[in-house]
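Every protein chain but one is kept in place in this view of the complex.
So, subunit A:
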Amino acid sequence: MDAFKLMKELRVNYEQEVFYQPKETGLSLIESTTQDDSRISAKCRDAKVEDLWSLTSFFGYRTQTFVLAVNLLDRFLAMMRIQPKHLSCVSLSCLDMAARVTEDECNLTSTDELIRIGQCRFTVSDLGRMEKIVAEKLNFKSKAITALTFLHLYHRIALSHSTDRKESLSLEKLEAQLKACLCRISFSKAKPSILALSLLRQEIDAIQSEDMLEIAYHIQRHLKIADGELLLWSDRVAQCLSDYASPECSKPNHRKLQWIVSRRTAQNLHSYRSVPELPTIPESCWDESESEDSCEDAMSSGEESLSSSLGSDAEGPFFPLHLRRQKHRQYLHT
């Protein structure tokens, strides 16, 4: 696409983005809340967003659906005070609404399947009602300008400027990184254009491309983004991404998940862990050497079998020793 047109589109989106941002005061309020049963805290919201990501991934929804869902969720939470127990209903409604906008009809998962997999306690009609409430409060039709919008634009601009380097800037990677950032509520306070640009800059630094850096500066100047602000968010993004990429994994909180198994399987679990009834018989070192019968008895296969089965271990300390004792005993008896 024409570079000029792209820049123009960029400008337009930049001017519009403020209408789709969640209220900063609302977000700050959530951030400052401590774990409480009556208010949503940052930790609460972050965990829920991670759940949304799991569901997005599981149902094969696009990143755009996820980003849009988070945008709706943050906008709603910033303006309405809700109780933590309603959070899963709200978040699932946002996901469903976002999916209806972004996804093809054939890829949409039914609401009852959403609820079942999400292990939620409310009904389909509850979800329907919540969706209406959210749509009303946000005046939501279908459009929202998010950091993803800008990422896509930046990517296309970069592509149009340097055709030989198109392999190096991976849009998928950028999307994954954006997703990681969105899982923390603090990044919802950033202007989407700046957040996207910070991500772009991180990636450019990683691949060390002079050309790309030029383009990034170009965009920054075009949108008149202040150095200070960009730096601030770049640092935070860098921090977040280093946590995301670290080899240390966060211990999964699987205890929250329900593991429902069929009755037959449940019956057979742990069926082996029964205490045995017979008391232990300790093995004595001189087990075999007590057996005077075994060398005299014509029927004995015990002796030969012992030596043959220990054959491979002939070097072992117990092999020659006890046989020697046996021979000694035999001698004594004759």
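Heads up, the rule we're going with is that a contact is a pair of C-beta atoms (placed from the backbone, for glycine too) under 8 Å apart; a residue touches a chain by one contact, two chains touch by 3 or more; residues count from 1.
Just so it is clear, contacts and distances are computed from a predicted model.
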Protein name as given in UniProt for the chain not displayed, "High-affinity nitrate transporter", "Serine/threonine protein phosphatase 2A regulatory subunit", "Vacuolar protein sorting-associated protein 29" or "Receptor ligand binding region domain-containing protein": "Serine/threonine protein phosphatase 2A regulatory subunit"
Residue of A:Gln16, A:Gln35 or A:Ser54 in touch with the missing chain, whole complex considered: A:Ser54
Interface with the undisplayed chain - residues on subunit A: 50, 53-54, 57-58, 60, 116-117, 119, 172, 176, 179-180, 244-245, 249-254, 257-262, 264-265, 268-269, 271-274, 276-288, 290-294, 297, 299-303, 305-306, 309-310, 312-313, 316, 318
